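Input: a single structure, listed below in structure tokens.
Of the protein chains in this complex, all but one are displayed in their positions.
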Amino acid sequence: MRARGLFILVIAAAAAAGFGMPHLLPGYLVNILTEALIFGLFAMSLDLMIGYTRLESFGHAAAYGLGAYASALLLLSFDIPMLIVIPMAAIITGVVAMPIAWVCTRSTGISFAMLTLAFAQLFYASVYQFKDFSGGSDGIAGIARRAGPFGIDFFQTKIGYFYLVLIILILSFLFCRSLVASPFGQVLAGIRENEVKTRTLGYNTRAYRMVIVVLAYAFGGLAGALYAPLAGFASPELFFWRMSGMVLIMVIIGGRGTLVGPILGGAVFLFLEHELSALPMVRELWPLIFGSIFIAVILFAPQGLWGLFRSWREKRRIGVVSKPQSDAPHAAS
Amino acid sequence: MDFLGFLITQCLNALSQASVLLFLACGLTLIFGIMRIINFAHGAIFMLGAYVGHTIVVLTGQFWLALIAAPLVVAGIGALFEMFLLSRLYARRDGGAYLMITFGLAIVLSEAVRLIWGAQPKGIDLPEVLTGVVFLLDQPFPIYRLFLIGLGVSASIALWQFLERTRTGLLIRAVSQNPEMVHALGTDIRIVRTGVFALGCGLAAFGGILATPLFGAYLAMGNNVVVDAFVIVIIGGMGSFLGSVIGSIMVGFVQVFGAYYFPSMALSLLYLLMLTVLIVRPGGLLGKEE
Partner (left out) sequence: MPLLECRGLTRNFGALVAVDAVDLTVEPGEIRAVIGPNGAGKSTFFNLINGMLRPTAGSVLFDGKDITGLAAHRIARHGISRTFQLTHLMPDLTARENVRLAALASSPGRWRIVGGADILERAGEAADRAMERLRLAPFASMKANELSHGDQRLLEVAMALAQNARLLLLDEPTQGLSIEETERAVQILREMLNGEDLTVMLVEHDMEVVFKLADRITVLHRGQVIADGEPEEVRQNAEVQNAYLGGFD
């Protein structure tokens, strides 16, 4: 594979930086970095749907919120170690996503986007409705990172938690990378490019779409499950459509269909936002700047920043000037 | 308490709520029906209408002038956005791109509003004719809400007649059916698209001003209301004008009666209604399935 060299480099750099960094930084910065990695994981999970299958979800906050509330409630209600709660919360999110996937994949395109949005908003509203259970608008506070099993308590510390998130992110990335290159991933690419044709080739495309929705929710839930013990609370805002919109933006700016792009997009965005909030002048203007950058990326670099970088690198490798992009519609329209 | 009187006031409340939502939803469904664009900035446009209206009232003291001028200003902004940004995406034939660029616009507009008008909520003073109450079966009812109902009814009829009966309306509907054909027949569809987008934005802004005397103009108003508008349009069937009218009335009633009888469930009721409709009819009540 062509990208292998660079890929190993990126992973190695990320790991080296990751494993050295927390010891050099003040504590609050470690937390911000951790949250940035979690957001990167969240964006990557959405990329499975948007970039690899062209299922434009506008309700991915549902996955994040479900994961966060599941891990919060499990940690507060039962005496289960955090290391077990986190994968459990991801699995719960995936299970809850099954009926959602069944309903949403009846439609495609805009209807699909609207159905995912409807489910996310329904969860948002339910948090307010079942106050005793969910804490209503106050959310759930006082979530602690519980030690164990076997008395492992390293991951309770800020730095330990950072490592935990980093390891989970790298493993998830490796899994997703293998997934998109697998036979299953090839069928997803077929669905993305031309679903009717893929179906006539003999694939039950709706079943494939359902599976990828459930997997994307499970990984989104994993990100949410990591967020709750970090922040110490879970709030209804995690389900709100702005959250869905934000993560969608991260995927697009980073570069859909690249996995790496959304991870970097999500992480860098969150990090910048935190850092720039410290500067009063910039804080005022930041959302405006950020919105404008987003519009510019959609207009001028629809393949996203990582996609832009990748095609630039390919061009250099081949050593030819690429043809101007043709505006003609695809042959299969 | 007199139950009949109570019922009538609640129904009128629901209808006046529906009227405000109607303007928002009609703009949204018009833009979608003709251009296949989901305008996520619709809530921000609604809010912009409210703030521009507020400024016009402050500067001139004329509510009626604001009611006409503010939608025109906002429609102009919508037209500029369509001409310079949105139109670059048409060749791409990617529905997701529209959703995202209008989401970007929503962010930029909300932030611009915050920078220009600040975080404090703003109100609009009504002219004397519209203040005060009338008594219906001994129940007091604000005149302004009656005014809203009248406006909603007359605007729906006017819009419907415009789309069904006039040449321009015919042209607009033809663009939604077959843009290439309309283009081949010698009409510049670029103008039609710009016009439709501007009209949709103008309608939303109109709704924004109308809502301000009731709830004030505040920064979250767009975020809160845009989802209601989506619910309406999805329930009614995306692109169906009549569907939006029906959807607005349904949502108005669910909100008003839900808030009274099931206060804790009011929000969920709305989304449950939407999901039920979508599961039974994936294209909405009067929509076509894609």
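As written, the chains take the letters A and B, and residue 1 is the first residue of each chain.
The criterion applied here is as follows: a residue touches a chain if its C-beta (ideal position, glycine included) is under 8 Å from a C-beta of that chain, and two chains touch if they have at least 3 such contacts.
Keep in mind it's a predicted model, so treat the numbers as computed, not measured.
Put simply, the missing chain touches A once the whole complex is considered. Shown as candidates are A:8, A:144 or A:196; the residue that touches the absent chain is A:196. From the set A:187, A:210 or A:225, the residue in touch with the chain omitted from the display is A:187, counting the whole complex. Of the residues in chain A, those that touch the hidden partner chain are 175, 178-179, 181-184, 186-187, 189-190, 193-194, 196-205, 211, 330-332.
What we mean here is this: only the chains that are shown with their structure count from here on.
Chain geometry summary: the mean Cα position of chain A and that of chain B are 32 Å apart. The touching residues of chain A, when paired with chain B in their complex, are 50, 54, 56, 58, 103, 106-111, 113-115, 117-119, 121-122, 124-126, 128-129, 131, 241-242, 245, 248-249, 252, 284-285, 287-288, 290-292, 294-295, 298-299, 302, 327, 329, 333.
Against chain A, the residues of chain B that register as touching in their complex are 36, 38, 40, 85, 88-89, 91-97, 99-101, 103-105, 107-108, 110-112, 115, 223, 227, 230-231, 234, 238, 264-265, 267-268, 270-272, 274-275, 278-279, 282-283, 289-290.
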